[in-house]
Structure formats: structure tokens, C-alpha cells
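Can you read through this structure? Questions will come right after.
For this depiction, one protein chain was excluded, whereas all remaining protein chains were kept in their positions.
By letter and in written order, the chains are A, B and C; residue numbering begins at 1 in each of them.
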Amino acid sequence: MAAAEKYAKVDRDVLAAMKRPGRAYLAGLAFAVLLAVMFHLLWAYQVRSGLGVVGKMHPVMWALYITNFVFWVGIAHSGTLISAVLFLFRARYRTSFNRAAEAMTVFALMVAGMFPLIHLGRSWVFYYLLPYPNQRQLWVNFRSPLVWDVFAVGTYFTVSLVFFYVGMIPDFAAAKQHVLGVRKKIYTVLSLGWQGTQKEWRHYNMLYLFLAAFATPLVASVHSVVSWDFAMSIVPGWHTTIFAPYFVAGAIFSGTAMVITLVVPMRKYLSLHEYITDDHFESIAKILLFTSLIVSYAYIVEFGLAWYGENIFERETFRYRLLGDYRYFTWTMLFCNSVVPLTLFARRLRRNTAYLFAISILVNVGMWLERFVIIVTSLSHDYDPYAWGIYKPTFVCLGVDIGSFGLFFALYLLFVKNLPVLSISEIKEHL
Amino acid sequence: MADRMVFEDREQFLEGLRELVRDGVPRERIRVITPFGVPEVEEILPGTRSRVRFFALIGAAGGTVTGLAFTILTALSWPLVIGGKPIVSLPPFIIIAFALTILFGALATFAGFLLLSRLPSLQGIRSEEEHGNAFVILVEDGERR
Amino acid sequence: MKAFLEKKGVLAALIAAAGALLAIVSLEHGPGKGGSLLLSLLFFIAVVEGCIAAAAAGTVVNARWVASVREELLSVSPLLLLSSFLLLLLIPFLDIYPWAGTPGIWLRKDFFIGRNLVFLLLAYDTARRFAAAPAGGEGTKVRAAWYLLVFVVSQSLTAFDLVMSLEYPWVSALFGGYFFIEALYGGFAVSALLYLLLHGRPAAGNAPGTRSDLSDLSILMFGFSIMWAGLFFAQYLTIWYGNIPEEVGFIARRVAASPLRELSVAVLFLLFFIPFPALLATRAKSNPYVVSAAALSILTGILIERYVFLAPVVRFSPGALMIDFACLLLLFVAVMYRRSRGAAREA
Partner (left out) sequence: MKRRDFLWLLGVISGSTVMSACGSPNRSAKFTSYLLPPEEGVVPGEASFRPSTCTECPAGCGVLARLREGRPVKLEGIPGHPVNDGGLCVRGQSSLVRLYHPERLRGPMARDGGKLRPIPWKEAFSRVEGSLKASREKGRKNLFLSGRTTGSLSRIADAACERLGIERLPEYEVYSHTAVKEANALLFGERDVPHYRIEETDFLLTVGADLIETFVTPVAYTRKISSARAGGGFLWYHVEPHMSLTGGNADRRFTVAPGRERLLLSFLLREVMARKTPGGRLPGEILSAFPPATAESVSRGAGIPPESVKEIADRFVAAKRPLLIAGGVSTEQPEGLEVAVAAALIQYAAGAVPERVDFARSENYRNVGTLRDMEELSARMGRGEAGVVFLFRTNPVFSLPPRLAFRENLKKTELSVGMGEFLDETVREADLVLPLSHSLESWGDVEPRRGVVSLLQPVLPPLYDTLSDGDALLRLLGNSDGKGSASGYRDLLAAAWEKRLGEAGKARLLEKGFVEETLPKRPVSLGVRRAADALRSANRTEEIGKPVLFLAPSIRTFDGRGRDLPLLSEIPDPLTTITYGPWISVSEKTAARAGVRDRDGVTVASADWKAVLPVKVQPGLPEGVFVVCRDALPAPPVRTDRRTGGAVDRIEGVGITKTGKKVEVPILSGSFSQQGRGLIPDPVHLDEGRRHQRWTLYPAHEHKEYRWAMAVDLDRCNGCAGCVAACHVENNVPVAGKADHLKGREMSWLRIEPFYEKGEVEFLPMLCQQCDNAPCESVCPVFAAYHNPEGLNVQVYNRCVGTRYCSNNCPYKVRRFNWWQHRWPEPMERMRNPDVQVREVGMMEKCTFCIQRIRAAKDKAKDEGRKVRDGEFTTACAQSCPTGALTFGNMLDKESGVYRLAHSGRAYRVFESLGTEPSVHYLRGRKP
């Protein structure tokens, strides 16, 4: 096939995604939006009545909201991993995932960013958390992990957004040539008048390299900071040195799972089999397996040391996790995160997208549970036995959490229809 | 008046480019437009390495300094003892500094890119010409020797 | 000498001799013998396992640079055998472990030595299988992966058992991970040095790629210096912030007084503040002098850090330390040298 023809095909195939949507799509979108609306209504209700409407209690002051915060931030990570780290490692198969992954990162962070606000007792004064010169010249407490969060997540979001956009500039330029009307105008503007001259490409490549270089340490740092929200405390089950790497691995683990969850249907629905091949999925599956092993290692070490040490508080906390009121969650978590992924040692399964999809769902569940278990079990059984208590969620926090998924998927579906879902220029380059 | 050559195939395009250079057309006169980055072009028409990297460096350095200065100074401006920790406790402040390093670094790099490659360019946005997937070579006022 | 080295069986003889010597040194009575052995053992287990792990890791992600140093890296595997023997020499020395008086299920001499021994031998075995396999091919990757698994466990065990339990009941969950990352870090450093010794300072017109092999290694060292710093920070920050006396004691005892305080700071520099800036620039990454300097500083860093870990609890005798360390170092160099000669002959 002639070169020109090949390139043209790429354009066609990728941009085909932007054609007028089908019923299934619209239905999905509608449902997602519905959930998103519920999300906001319940939040409003909570603000109005006070935090009492969620199941939180003394001593379990953090529960579902923080769980979801960690979960979504975690989801974001693999996006950066795939787009930045794999770029530095010159891993070719990245090309077929990075756009989807970056989009996922941005949207996940949008959702994640809301939860700290939602969980505040007084959301309406959230700006106290921002470093601004208030009339008392009192600044925020930079010694508090929560402030680190503000900075880490804020930075992460900004950089990911830039990265996401920069990656799309040449594609906008390409896309604008295949659409008409308002869209054309929008893409043209978004492409910043990109011509594709040698000079532009030179600077562009350098920029992309550096953005990747900057984004890479974020993969580690951001979730380390998130993990320190817990590790900095002295709560048994939270205060552990291994938390940072453990959370990072967990984040990539869950994120990779989410990528699979998103890309498998996307590939099917947009018929991108030529560009996203089983080989690509196999490589992603390997990442999943690898991170799963790290997470399992962390589990073993955590439980092992709790048993090894003579710290009765730690010991009780971990005993409680395994055998206490939340034991079913713990066991499910262990099953989903440590047992199920082991099947990926089989090459055949690694290449079976249906199976991968199934696994990815399980892993998402498992990782969500992991955060829940870590947060809730540790809090409900800490130092003073008198203060022990059992947390039960209410419809409000459950609703908000489910709603957040709606929000995420709504954003993602909109992305699929309106932006190039694959990096056109890169694909052409690698043809 | 620039004279333009249009290629459909990557290899032919590179050939044409090499030819031009061999013919001794001054490099600064040659402009190429490609649908995606073609590393070989850099070898054929070696230009100076992109200066974007300096922006990155300065941005990052600036971020670190800002981070440390900001945290330390605000802490000192109203010294409150919390949890028995020293007023200026570096370990936490390093984290802030790190975050700002990345942030400023990335933003500066992006800014540098826009600055150096003259983007966004209005005339680029306005221009109707579309090259599709063609590889174009433009030679400014192209009389050959 | 060279010729002698290449004779068959000589290596085995050498190792046996060294083993005997070390045995004599550390078993004869006198303070700090065991300590010295423990220290040199910790260092060399880390480096040796690290070298093989580096090769294995490279193989798994099929990195280009591996090809040029693979054989030499893998040649050190016999030393694992020696180490597992040396581990046995520690048995009389175990009494200085605080738990020795009141053995539990996990912390009891027989099990303690037992599990560490088993994993050292396992590491040796998997390493040999890996070395035996041809350079390319899926099979090799699988073997490499297996080695890596064993490597992780074995290093974690050395961390938790040999070092951490010296400070029982002090606990740091990250310790194991910290150790095997460090070992890998050291492994890359050794690879870089090897690379320079074998294909050292190539002329400009040399085959393309060789340079980038070196810079690949540098990038790895660079990356790991950040990673190491990250882990170190994660560990320090958590302990510092929590400020729980039992935990803090471990650090406090090490920064309380000279010379340990200075040494602790030195470790920071040797493992991060020197390699990181040194390898920051793109050009430096392929500059033999910078790279070798960085690599050396990393290895010294690891050694000193091991010392800092042990020092507050263990006594050393300089003489014994000297001998132990020298023996192992010589052997280490010997095996690699011999292998490289062999490689040269085949070529």
C-alpha cells in the first residue's frame, strides 16, 4: 500500500471515532450523567445538613470519601506511567495507550480532587487550605501532610493537563483537516496554528522529552505523598515506612487495571484492533502482574512484621483486619489483588482481552477495598479500647462514591467522541 | 517566492532533502513541513539543539528555591509550635520544594516551547493551506546555483 | 598469574582456601571477629546478588547494555556458595542478637540461620541456571525472572534478619525493599565499572551504540540514585514525623555522636548527593571518569551504610575486618577477571 494511503488510513480510522455517536454510546453517556447529577445533589444535601448524614463516627473520622480520593488518585497514576515512563523507556506499545491513559489521568484527578473538599466538615471554607495571605498573615501549616497533598495533587493535575494537551497539538492540526464547521474552528485554535515545520518539531520533541522527564518522578512522589497522609500519623496500621512504595505500586496496579477496563471496550467500540493489538495488551498485562507482585510483597511484609514485632497495637490492628468485623473485605481484597493476577503468568491469559477485562474489574474492586480496609480497620481499633467503634456507611456517602464513577465515565465518554483517542502523529511515525 | 516540493513518501522526501543539501542549497533557506517528527531531518539539516532545555532547568531551579523560601519564611513569620516539631522542619518542606520544582519546571518548559516555536501563531491559525500527510520542502526564493 | 588463574579448578581451590582462612579468622576467639565477618558478608552478599540481579533485570526488559557485561556479572555466582558457608560461621556469633536469650517462633537461631542459608543457596542455584542459559530467548527471561524473585526474598531476609533484628524490637517495613533496591543500585554500579574496564575508553570511531550502552547504565544509576533517595526519605520522614521513641531510637543512636553522625551524612552524599548531580548532565552520562567516580562512590556508600547499621550494636576488630574484606574483594575481582579473560580468548 502506498505511503500516502497508509497515512490517510490512519487518519480515517482514528478520526472515525468522532463520527456521530450511536445509541449505545448515548445511553451510556446519559446514565453516566445521571449518576454525576446524583453525585452533586447528594453533596449539596450533605453540605446543607452537616457531615452527620454520612456514616462517619468517632473514632472512624475518615472512611469512604478518603477511600475514593486515594482510589481515584491511584487510577490517575498509570496514565502518567504509560505516557511518560514508557516513553522514556522507548517502549513502542505505549503509543496505542498513551492518549487514553492521559485522558484517564486528567479525569481521574478531576474526580479525586473533589473528595477532599467533600469530606471537609466545612467545605465552604476550603480555601483555608490554600496558601494565601489572609488578613492575619497566618499561612497554612506546611508541616501537615494534607497541605503536601494540596501541592502534590495540584502539581500533578497541572502537569498531566499540559502533557495531555501538548501530546494532542499535532493531532489537532491533523484533525482539523478532516472536519468541518465549528469543530474545524475549535481544532484549528487548539492546534495553535501548528504547521509541522522542522523548527516546531525540534522544540516539540525536546518539550515532550522534558515533560516526560518531569512527569516521571511525579508517578512516585504524588502517591507517596498520598500514602503519607496516613503514614505520618501514629495510628497502628497507618504508621509504616513501607507505605510510600507500597501505595505507588498499588496506584499503578489499580491504574493499569483501569486502563484495561477503559481500552478494551474502546477498542471494540471504535474498532481500533489494528492499532491496539493483543501484543500491546500482553505488555500491559505484564505491568499488572508485576505491580500485583509488589503489592503482595507489601502485604506479606506488613502482616509479617506486625506479627514479628512486640507492638501489641500493631498486632491487634492486623489481627482485626484479618478476623475482625471487616474480615470479608480484607479477604476479598487479598483474593483480588494477590491471587487473581497470578493467573497472568500464563501467556494465553495475558493475550485474552475478555479475561483481562474481567480481571481488571476485579483488581479495581480489590484496590478500592484495600484503601477502605487500610483506612477503616486501622481507625476503628486504635489505641484506646474504650473508643473502639464500628463504621457503617449511609446512602449519602455511598451515593456520592457511586456518583463519582458516573462523573468520571461521563467525562471519558465525552473525550472519546471529541478528541483523537490515539496519537495520530506517533502512529504514523512508527508505521 | 518560495518554491515547494511535495512528497508523499517519507523516503523519497528524505532523498529529495539530501539532494538539495548536496546541491548546496544553503540550509537556512530550506523549510520542511512534515506530518510527524522525522529524526533524520535533524541529521540532514543539523540545527542548534533546542534551547527549551534551559527553560526547563531555570524553571526547576526556580521551583526548588521558591518552595524552600516560601515554606521557611512563612513558618518563621508566625512561629507556632506544633507537635513539638521545630519551626523550620526541613523534611516536610523538602516535599513542597519538590512539588514546586516539578510544577515550575514543566510550566517553564511549556512556555519555552511556545516562545521558541512562535506558537500560538495567528497566521498559522488563519492560513487555509493544508498539507494533509504530505512532506513539503520549501526553498525561499529558490534560484539554484 | 593470569595463566594460573585460568587453570581449571583453581577457582574452586581459591574459594575453598579463602573460606578456610575466613573460618580461622572469625572462629578464633577475640572481640569483634563475628562482627567483622557479618559486615563484610552483608556487603558482598548485596553486591554479588546485586550484580546478578542487574544482569537479570536487564535481560527481562531486554536492555541492550546487558550483552556487553552479562558474562562477567554472572561469573560471580560461585561467591554465593561461599557466602552461604560463611553464614554458618556466624552461628556462635548470634548471641549478640537481643532476641537470642528469649527465642520465639520466628526469631530462633536454627530457623534464623536455616532460612537465610536456604535462600542464599536458592539464589546460587537460580543464578547458575540463569547463567547457563543462552543470552537470548524467552527461556532465559523466565530464569532471570525466577532469580529476581529469589533475590528479592533473600535480600529482604538479610535486611530483616541479619540487620533489623539486631535492634529488636525496632521495626521498619521498608527495610527489606530498601535493601534489595540498594543491592540492585550497587549491581548497576559494578556493571558500569565492568563496562569501563572491558570496553573502556573506546575511540571515537568505535561502533555506534557502545557509548549509549554506557550512558544507559549511567541513566540507570542516575534513576536509582533518585529512587534510593526516595526510599531513604520515605523511611526517614515516617520515623521523624511519628517521633515514637521506640522507632526514633534507631536513628537517634546513629546521629547522636561522632563518628557515626559524620558517617551517616557521608552515606547520604555517597549514595545520592554525589552520583545524582554528577550524572545529571547528558554528556557526563557517557564520560568514563564521571561514571566510574559515581559508581565507586555508590559502592563505598553501601559499605559505609552497612557499617553504620551495625556499629551501635556490634563490635569490630580492624584486623579481622581487613582480612575478611580483602579476601572477599580479591575473590570477587579474581572471578570476574578470569571470566573476562576467558571471554577474550573465545573472541
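Assume contacts are C-beta pairs under 8 Å (C-beta built on N, C-alpha and C of every residue); 3 or more make two chains touch, one makes a residue touch a chain.
All figures in this text were calculated on a predicted structure; none of them were measured in a lab.
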| item | value |
| --- | --- |
| Selected from A:I234, A:L349, A:L362 or A:I402 as touching the chain missing from the view | A:I234 |
| Touching the absent chain when the full complex is considered, from A:E200, A:E316, A:E370 or A:E426 | A:E316 |
| Where the unshown chain meets chain A, residue by residue | 45, 47-53, 55-59, 61-62, 116, 119-122, 124-126, 128-129, 138, 140-141, 143-147, 150, 229, 232-235, 312-313, 316, 379, 382-389 |
| Chain C residues that touch the omitted chain in the full complex | 239-241, 243-246, 248-249, 251-253 |
| Residue ranges of chain B at the interface with the undisplayed chain | 80-86 |
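The rule is simple: only the chains that are shown with their structure count from here on.
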| item | value |
| --- | --- |
| Between the pairs A-C and A-B, the one where more C-beta pairs touch | A-B |
| Inter-chain centre distance, chain A versus chain B - centres from mean C-alpha coordinates, in Å | 28 |
| Of all residues in chain A, the ones touching two or more other chains | 217, 221 |
| Contacts with 2+ other chains: residues of chain C | 237, 241 |
| Interface residues, chain B side, partner chain A - complex | 8-10, 31-38, 41-42, 45, 47, 49-50, 52-53, 56, 60, 70-71, 74-75, 77-78, 80, 82-83, 85, 89, 92-93, 95-96, 98-100, 102-103, 105-107, 109-110, 112-114, 116-117, 119-127, 130-134 |
| Residues on chain B engaged by chain C in the complex (per definition of touch) | 83-84, 91-92, 94 |
| Footprint of chain C on chain A - complex, ascending | 89, 217, 220-221, 224, 228, 231-234, 239-245, 297-298, 301-302, 305, 307-311 |
